[in-house]
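Selected chains only, in their assembly positions.
Think of it as A and B in the order they're written, each chain with its own count starting at 1.
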Amino acid sequence: MRFDGRKFDQIRPVNIVRNYTKYADGSVYIEVGDTKVICNVSIEEKVPLFLRGKGEGWITCEYSMLPRATQIRKMRDITKGKIDGRTVEIQRLIGRTLRSVVDLKALGEKTLWVDCDVIQADGGTRTTAITGAFIAIVEAINKLHKKKDFKIYPIRKYLSAVSVGIVNNEKLLDLCYEEDSNAQVDMNIIMTDDGQFVEIQGTGEQNPFSRKDMNELIDLAEIGVKKMIQIQKRSLKNDALWIGTGGEI
Amino acid sequence: MRFDGRKFDQIRPVNIVRNYTKYADGSVYIEVGDTKVICNVSIEEKVPLFLRGKGEGWITCEYSMLPRATQIRKMRDITKGKIDGRTVEIQRLIGRTLRSVVDLKALGEKTLWVDCDVIQADGGTRTTAITGAFIAIVEAINKLHKKKDFKIYPIRKYLSAVSVGIVNNEKLLDLCYEEDSNAQVDMNIIMTDDGQFVEIQGTGEQNPFSRKDMNELIDLAEIGVKKMIQIQKRSLKNDALWIGTGGEI
């Protein structure tokens, strides 16, 4: 029995609000348990310098927490004068994994800016952000789709993420903050709807872990990601019709 | 008849959610029309250097917008490497006006950090932030009150704010973005519930204005602030019992 009454292989309740803000091109408010994140996507009609003229698009992410998303107020980056290392890692992860399921050539010379802003943090903010941002990306790309801005629909697969970990020698799915802060091993798994891995990050800073442990944790993660992708599908409904079709438009 | 159907002396619909996030000591989500702001208050048990040892408290504000709170995505401060001037002006204004209705000596050596984060901006973000932050301050101070952390209840008055302006030669109350961006004259008025002025800022960058114009704008603002304070009272209900009593605890 876990801290919040869940079973070891159970994810927290998920709540998704679509089209959350009125200006963004894609906008999702997502709650996984008490973790709450706003994911806004903005379309920009140009690409970073290193891609200019190559006919390819780009997806980049910025991640931030409201100062009081956490138990103790965290100073804003601009007050400290620098982005903290954890933030850098997370935003790079989100951008990289979203790019892996989008056909950037099909997208064409556009940048999708993904802003993930954490309103409340209770464990798993990066995996929650990826799960929510994927839906916001679909909203933004469908907006382009309606304007027939590309020839081939660029989203190739669903993308979702969960955390797993070992807490008090138990392997658990979807850690809340209480569990996460006591975890011996902590993994974030990002997968597609055909069961492939986009990214796997596992750390045993407190306790190195065996290959057997790793395998059991990945088994758990596969359960969680599958569940998350079902929830994404329910939320997207007809907006998901083109995903993975590679269809011409 | 205005852009959104309102009369010249009518404020937009206001929606207030109390205790919005779970970690903050005071937390308010406020909507004034399509302007949406989260106001979180955090209590810190120390004061800035210049107040140490004087037995007095402090209230300070940080204001920020999500990058896509606006029609065009705005770069984050940390990406530009500096806070923009408008942000600095606004957070100084919010902090200063909140301090004006709190007895800082009664509060004692504590800092109240007020974080106003704009989720969606449709005109009047600074006045909305002040109106919401006041309620969050009450929540935070009542939390201290329950612990009997001070002898005299420190909130002396209600505080609320509205904008007024001249648009197409019409004097209007509570400008939305559409109106604000076309205003010839633009004023922000911050007042207390006994009809006194805490701050008045009027600018006619496009058109200098006469003293008569100024007086008529202030008349309008008085209507708006009165209305806003009624809404605050309705939202606070019993939590407002001690405001202005200067009562011993």
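As a working rule, a contact is a pair of C-beta atoms (placed from the backbone, for glycine too) under 8 Å apart; a residue touches a chain by one contact, two chains touch by 3 or more.
These numbers were taken from a predicted model, which means no experiment stands behind them.
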Whole-assembly copy number, given 2 chains displayed: 6
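FYI, only the chains that are shown with their structure count from here on.
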Just how much do you need to spin chain A so its Cα atoms sit on those of chain B, in degrees to the nearest 5? 180
Using CA atom averages as chain centres, what separation in Å is found between chain A and chain B? 34
Could you list, by residue number, the parts of chain A that touch chain B in their complex? 21-24, 27, 34, 36, 38, 40, 42, 44, 62, 64, 66-71, 73, 76-79, 82-83, 113, 115, 117, 119-120
